[in-house]
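Presented below is the structure to which this report refers.
Yeah, one chain of the complex is gone here, protein chain that is, but the others are all in their spots.
After this line comes chain A, so read on.
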């Protein structure tokens, strides 16, 4: 590094762009600082930093186990958790529980969307529809879904129906509200354009309101699907004989902390997967938005 006399080499080392500044001696090259206000960082940085946080997390975890900071029944190491995960899938039929959970989330979410999307579109478009439903929807939004668990248990028992209905009421009100707001934000001039081109009510709805709000509806779905996973775990932990949450509660009874952690890991991975999936749907369904984000 003979060419960098008088310059701090630290930031260049990190950024991997040391070569760039060599030739330029006339003007002082701008130093890349580690902490910059609202500046984009190179992709290599973000990948490195993203990996670093996980490496540190597992490092600290493994270290804590190795140092015996906690009872190793209560705090198994990452390796132990991963092996427990393998055993669960290989020998205990955990895949079946995972599929049951996924099915519960997807079915209840599909039902919620089937109601919320048309209703939200109508509420966002027509003030009359909004005036009718809005007081009702807002009220329900402030009732925490888990408070219905005792009631749902009495009505439907501990079966699928109770899970599905909890998940349904857990997301439906927010989904309606979000979609209504997004539909309302469709520019009025787009609607007026269609109307002055001869569009009737149904045509305007179908050819302007829906396509204009579809990208944001997808975003609303992505946000609420994450919430749906939260309610799934709540539902399965309170009472269930199958599903990821049920497996975790059973593991608790036998003090299998590694299995509980494996369950948490699976829920996390599934959540990320669905988020990624919906993000891909967004990218492929709305190619015309490229460059806006």
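In this section, a contact is a pair of C-beta atoms (placed from the backbone, for glycine too) under 8 Å apart; a residue touches a chain by one contact, two chains touch by 3 or more; residues count from 1.
Here is the rule we go by: contacts and distances are computed from a predicted model.
Name of the non-displayed chain as stated in its UniProt record, restricted to "ABC transporter ATP-binding protein", "Cytochrome P450", "Glycolate oxidase" or "Phosphate-specific transport system accessory protein PhoU": "ABC transporter ATP-binding protein". The chain not shown here is touched by just one of A:35, A:54, A:142 or A:288, and that residue is A:288.
Annotation: of A:102, A:212 or A:270, A:212 touches the absent chain (contact as defined above). Chain A meets the missing chain through residues 187, 189-190, 192-199, 203, 207-208, 211-212, 214, 286-292.
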